[in-house]
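Now for chain A:
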Amino acid sequence: MVNPILLIIIPLGTAFLISTLASALKNTTKYLALLALLANVWISISLLPEVLQRPINVIIAGVKPPVGINLFVGPLGAVFSVIISIAGVLILLYSFKYIEGEQQHKYYTLFLLLITGSHGMILTGDVFNLFVFFEILAISSYILVGYAGDKNGFEAAVKYLILGSIGSIFILVAIALIYEGTGTLNMADLAGKFSTLDPARRLMILVFFITGMGVEAAVFPLNSWLPDAHSSAPSSISAVLSGFVIEIALVVIIKFVYTIFAMTEVLGFLAVAGVITLLVGEFAAFRQSNIKRVLAYSSIGQIGLILFAMSLNSKAGINAGMMQIINHTASKSILFLTAGYMIVKTGSYQFSDYRGIAKKMPVSSFFFVLGVLSLLGVPPFFGFFSKLNIIIAALHAGGAFYITMVFLVLLGTIIESIYFLKILQVFYARDTAILDVKEAPFLPLLSIALFSLVILLGFLFLPQITSYTGNIASELVTKLQMAQVF
Partner candidate 1 sequence: MSIVSNLLLLTLLGVLLNVIFYKSEVVQKYISLIIFAILTYLSIVMYPLVGSHFEIPFLIAGQHIGFTITYLNYYFALMITGITLLTVIFSLKFIKGKEGNTHYYTVLFLKTFGMLGVILSSDLLTFFVFWEIMSWSTFALMSTGGEPAHRSAFKYFVFAVTASMILMAGVILSYSLFGSFDFAVIHGKMASLSLPMTGFLLTIFITSFSIESAVFPVHSWLPDGYSNTFTTFTAYLSGISTRIGIYGIILFLFGVFGIQTVDKLGIIGKINFRYVFGIFAALTMIVPTFTALYQHDAKKLIAWHSVGQGGYMLIGLASGSALGIAGGMFHVLNHMAYVVLIVFAIASVEYRTGTTNLNKLGGLIKKMPVSYLALLFGIIGLAGLPPMNGFVSKWFIYRALILGGYPFLAIAAVIGTLGTILSVYKLIHNMFLGQLPERYNDVKEVGFSMQLPMWILMIVVLGLGVYPGLAMGLIAKIQVSLGLAAVPYALHGIKAASGQLDMLVVSAVFIGGIAVTWIIYLLGNRRKHVGQYNNYAGGNFLNKSVAYNFNYEFYAALEHVIDPYRKKIIERTERGIASVTDAVSEYIRRIYTGMINTYGIYVVTAFVVTIIILKELI
Partner candidate 2 sequence: MNTVLWIVFLPILLFVIGTFMLGYSRKYVARIERRYGPPIQQVFYDIFKLMSKKTNISHGWMHDFAILMLLGGTLLTMYFVPVPGFHFFAQYGDMLVIMYILLIPALGMALGVGETANPNGSIGISRALMMLAGYDIPFVLTFIGFAMINHTTSMYELIQVQQAGGFAGWGLISQPLLGIAALIALQGMLGEKPFEVMVAPHEIATGPMTEMGGKFLGIMMIQHAISIVVELTIYINLFLGGAVNWFDYLLKLFILFTALISVNAVFGRFRTDDAVRFMWKIPLPLAIIGILFIIF
């Protein structure tokens, strides 16, 4: 058996290695990073079959829970690790060409730390460790947002930093309240003891936790940092942030609400919050002219949709939500990555400056179209099946409330289709003002192409994917008490 702890240790160690050996390695640091992430991919994939049989519990430093620190790898953790490592590798591949300059090693260090934090957040079995990993993830992403060093990036990073800090303080308060009340920080232990707390304390813990995590998960109205951060960051980082970082925070909320707090009565509230986030995101994107802001707002919309799906209190809903996460990771990464080179090549963020770019960058434009189609849920792309499943799940929940919600979700999709189509029409306009623009280099295109494979061929592997996501759903909904594992 491969020890899941390697998923955290390898990128963490490589990050330190890179930063210490930076002067010696010069520009070869990136290959080291790639190696580390490839190892992660192999580990996470090899974990998958085992985990589906039986969740793995890893005890660190020999001290048993509830006192010690441990990792818990259930289907959720395993599948998410796969998503994180694969997306991480592909985006890293993209960064090889995209990130240039002397100080590259900083980028790769932070990138690896970000991956570390992501894996940690999703795998940890301890509430305080969750906070620690959250901080690793958050701090590395603050810096990465401002990596380019320009004014916009810096401003966005500061905003992100301030709001993110408020969020982490909230989380810390929640953790303190938990520890004070139950005397334990182990998730499995907590799951048993949480219900014994008095309702007022439970309420406060829940609220602090949801709002704190909600900042990172970009739930409306806590997501105000997102448009700036996602649009000002380097495109590879935008892809990471939109692709899995906000989803991780979201999934943590969902995991806590379903299993650890076991307070499914608040799910209705989360569903409404999800739909509001969706509508706000889509409408806000509707009149944007900056392509990365459009994509950022669209991420808000998508995160709302995922939140809605996962708050349906049914296996089908979580299953569909996970599928939508996969779809969003792939398609939004494609969009950010292709847009990244369009910005580099044309020197403009305004998509109105890209008139007829499809003639000059046909491959990029083609991938952009694929990404849009899958994001909008056009058959036969993967996004169609995830959206279909979300709506099936919502209608199975029954009642006029959910039918109304479904119509609002579909309204959001209409708005989303319209603004994406505007962009596509500009790309494929016949007259063109762009003259000396060339296609993006091979390596970034390869990374984008690999992402496209997911959405193109996803529907062929639908049964397999559903079997994984279905396991996550049963893990969460049947409240597979983690205590049973011991």
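Everything that follows uses one rule, which is that contacts are C-beta pairs under 8 Å (C-beta built on N, C-alpha and C of every residue); 3 or more make two chains touch, one makes a residue touch a chain; residues count from 1.
As a selection rule, all candidates are chains of the complex that A comes from, given by their letters.
For clarity, every value in this text was computed on a predicted model and none was experimentally measured.
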Which one of these touches chain A in the complex: 1 or 2?
1
Can you list the chain A residues touching candidate 1 in their complex?
158-159, 162-163, 166-167, 170, 199, 202-204, 206-207, 210-211, 214-215, 221-222, 224-225, 227-228, 263, 265-266, 268-269, 280, 283-288, 373, 378-380, 384-385, 388-389, 391-392, 395-396, 398, 403, 406-407, 410-411, 413-415, 417-418, 421-422, 425, 428-431, 462-463
